[in-house]
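For this view, one protein chain was removed and the others were kept in their places.
Up next is chain A:
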Amino acid sequence: MKLQGQLTDAQLQPPDDKISGIHVFFLIHSVQTGVGGLGFQRIIAQKAGHDSWMAVLIAGVFVQIAIFFMYLALKKRREDLIALHQRILGSWLGKIFSLVFMIYFVSLGAAVTRSYSELVQIWMFPDLSTWSISLAMLLLVFYIVSGGFRVVVGISVLSVILPFYLLLLLIIPIEHAEFSNLLPIGEATFGQLLNASKEMMFSYLGFCTFLMYYPLIKGGPRTQKWAQSGALFTMILYFVVSIITLAYFSEKQLLTKIWATFSLFKVVQFPFLERFEYVGLASWAFVILDNVCLLLWASVRILRRLWPQSSGRKFLVATLVLIFLENIILSGRDDINKYIQFVNQWGVVINFMYLPLLYLVGFFREKWRRVP
């Protein structure tokens, strides 16, 4: 279906620029793992105690369902979010809702950059100002995003592979872990677990950028297995990390650790490397980088699809400036936390309420149209 004044995919992106199915695995997995992965253990333990590992699984299942719905909504016509909105909600309403997504992507990217610069300030350079860290990062983001989608994909593949060795280091804390901390299983009520899984979502979010790059994937609906397994891999990763954390720290001790994953790395000591967190933090820059890149690429893409004549580069610069300002304005744990919680709530609403609803609306409209 070609809409008036709208460029087709072929015009926007030459066919040989499409990415292959396995890249979807990396795109989904890498955009999910971000700053959330460093501190989610405490946040979910606040709600569900030593049973909070179940919340990781529950949230992971919700993500699987959300991805399932995304494919269901898009695969029939191989369209993206903008075309979907236009078809179901009409031109004006569709545009407005697409803009909501754009704002959501940008604000999620801002949350990620701010959290990372906070991390650098606390663990590495306490007297480094926020602006210098975020400027350095945003310049890099600009360079990558203006390189186009394929470059973004390349970065996200790298961001999965390069920091992978960090996982091996989690073996060292296992030595000191006491798994009786996890007992008795099932002390938290179901309500508590759901509450915790809601908080867990921040660490899973970002995967709905998929709605924007779906038409750029070779193979279309056949790639669903890659998308699902990407999310599954994230879930397994988070599950392992949360089990180790819960066994390593006792319950109340964990509540004092804001970045529990880094506190785990504290045990790792080599004769030639006194403090391993420095290396971990530097590697984590890769994990963060692709999140921001993909989110910003998606928001630029929304703009270009809504107004094909507009300049994507100018818009990118403007959003980067906005993120930069946001980074400077938010100062301290409290502000950042509030902001993240705000973004998280929006993310939950958009991913798990709005998108299935949108699909259902589209589904029934089609059905009713056919019946008479």
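Here is the rule we go by: a residue touches a chain if its C-beta (ideal position, glycine included) is under 8 Å from a C-beta of that chain, and two chains touch if they have at least 3 such contacts; residues count from 1.
Keep in mind that, in the parts below, contacts and distances are computed from a predicted model.
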Any idea which of "3-oxoacid CoA-transferase subunit B", "Putative Zn-dependent peptidase", "Germination protein, Ger(X)C family" or "Acyltransferase" UniProt assigns to the chain that's been left out? "Germination protein, Ger(X)C family"
Per the whole complex, from A:K266, A:K314 or A:K338 the residue touching the absent chain is A:K266
Of A:F125, A:F190 or A:W307, the residue that touches the missing chain is A:F125
From A:D80, A:E199, A:E277 or A:D290, residue that would touch the chain that is not displayed: A:E277
Touching the absent chain: which residues on chain A qualify? 122-123, 125, 127-128, 132, 135-136, 139-140, 142-143, 176, 178, 180-181, 183-184, 186-187, 249-253, 256, 262, 266-267, 269, 274-275, 277
